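Here the complex is missing a single protein chain, while all its other protein chains stay put.
When the chains are written out, they are named A, B and C in that same order, and each has its own residue count from 1.
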Amino acid sequence: MTVRVQAGDFDIGAEIAALTRGNAKAGAVASFVGLVRDTNEGAGVAEMSLEHYPGMTEKSLEAIVGEARGRWDIMDALVIHRIGPLRPGDTIVLVAVVGAHRGEAFAACEFIMDYLKTRAPFWKKEKTPEGERWVDARESDDEAAERWKN
Amino acid sequence: MTVRVQAGDFDIGAEIAALTRGNAKAGAVASFVGLVRDTNEGAGVAEMSLEHYPGMTEKSLEAIVGEARGRWDIMDALVIHRIGPLRPGDTIVLVAVVGAHRGEAFAACEFIMDYLKTRAPFWKKEKTPEGERWVDARESDDEAAERWKN
Amino acid sequence: MSVRILYFASLREALGQASENIALPAQVANVGQLQAHLAARGETWEALSKTKNLRVAVNQQMAAMDAPLKDGDEVAFFPPVTGG
Partner (left out) sequence: MSVRILYFASLREALGQASENIALPAQVANVGQLQAHLAARGETWEALSKTKNLRVAVNQQMAAMDAPLKDGDEVAFFPPVTGG
């Protein structure tokens, strides 16, 4: 299980290859990449910056991945989250989950993303033509995380 | 929408980058990679080879992706499936789906994989210590495809 | 009428043949009748009636056993798919 917080970009193919290297029981990798969009809530976004809570960030991501491993029969998982200034089109986050079969890998990957969105201490600030603004939390993210409680 | 059938490997990062390039409305890429495992149904697998039905393969993959686009609000999708001889650890398939938000990208990606597993004309043959054998279809794959009918 | 027939995977191996062109007698008008007609040739051809969950495609689209045939169709028989 690997969790990284970094300013630089990541190479998805190399990360997935490293995650499965030497594990010939791995049959499935479900992954997710989040990207900076040039529009949010009706305003143009020229740049974004991501603030986080060093220390808690890593702990919370590890706890989320640990919870996923407790729920599903998965072999390994990786979370990389970028911080600092980003531009439209840039990657923000990578979540990749390895399992023997696809069903559990997909579920765990989506679960990790939903929990990351509501529990990991990151905050986005956008530069728009009207100035800078902190992004508001989305109710739909709370709902997405809620549904795993059953 | 891109569908490719090829003998060679693919670069996941480059494929995802190409899929989102110039699309600054894209916020989410859900993807799946299938790998050759060294064991299947209790026997060791030294090598595998994938046969397909040229012409129908591409049509069926395009139909599956088209159905996903009709069901979910996604922007683009990519399916690459390898054919010919493969070894444990080798990639078999890549499915990547781009959307504005993650929920629809995840659902469409999983749907495409489930339909591909039951509708796209590929057949796996394994080399085991006991000789060559054609892989049997899994009931769990039929069940996975069934659940999208609701 | 004539159709082109393709066989894949374990069925192709069992039949020792990947494809054939065949002129059909008048009473063979759909996929199921074609399957029975081919299997009735005996010996290894019985694999066509013995393959579990045999699948059929007509002109590269999945088809049911009662799908009608017309001159020039491409008909493929194969076991359940196992890609991905």
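In this section, contacts are C-beta pairs under 8 Å (C-beta built on N, C-alpha and C of every residue); 3 or more make two chains touch, one makes a residue touch a chain.
None of the values given here were measured: they were computed from a predicted structure.
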item	value
Neighbouring displayed chains - absent chain, whole complex	A
Residue of A:9, A:51 or A:73 in touch with the missing chain, whole complex considered	A:51
Contacts of chain A with the absent chain, listed as residue ranges	34, 50-53, 55-56, 59-60, 81, 92-93, 113, 116-125, 134-138, 141
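Just so we're on the same page, only the chains that are shown with their structure count from here on.
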item	value
Geometric centre: closest chain by C-alpha means	B
Whole-Å separation of chain centres (CA-atom averages), chain B against chain C	26
CA centroid of chain A to CA centroid of chain B, Å	22
Distance between chain centroids, defined by C-alpha means - chain A, chain C (Å)	48
Residues within chain B bordering two or more other chains	34, 113
Chain C: positions in contact with at least two other chains	none
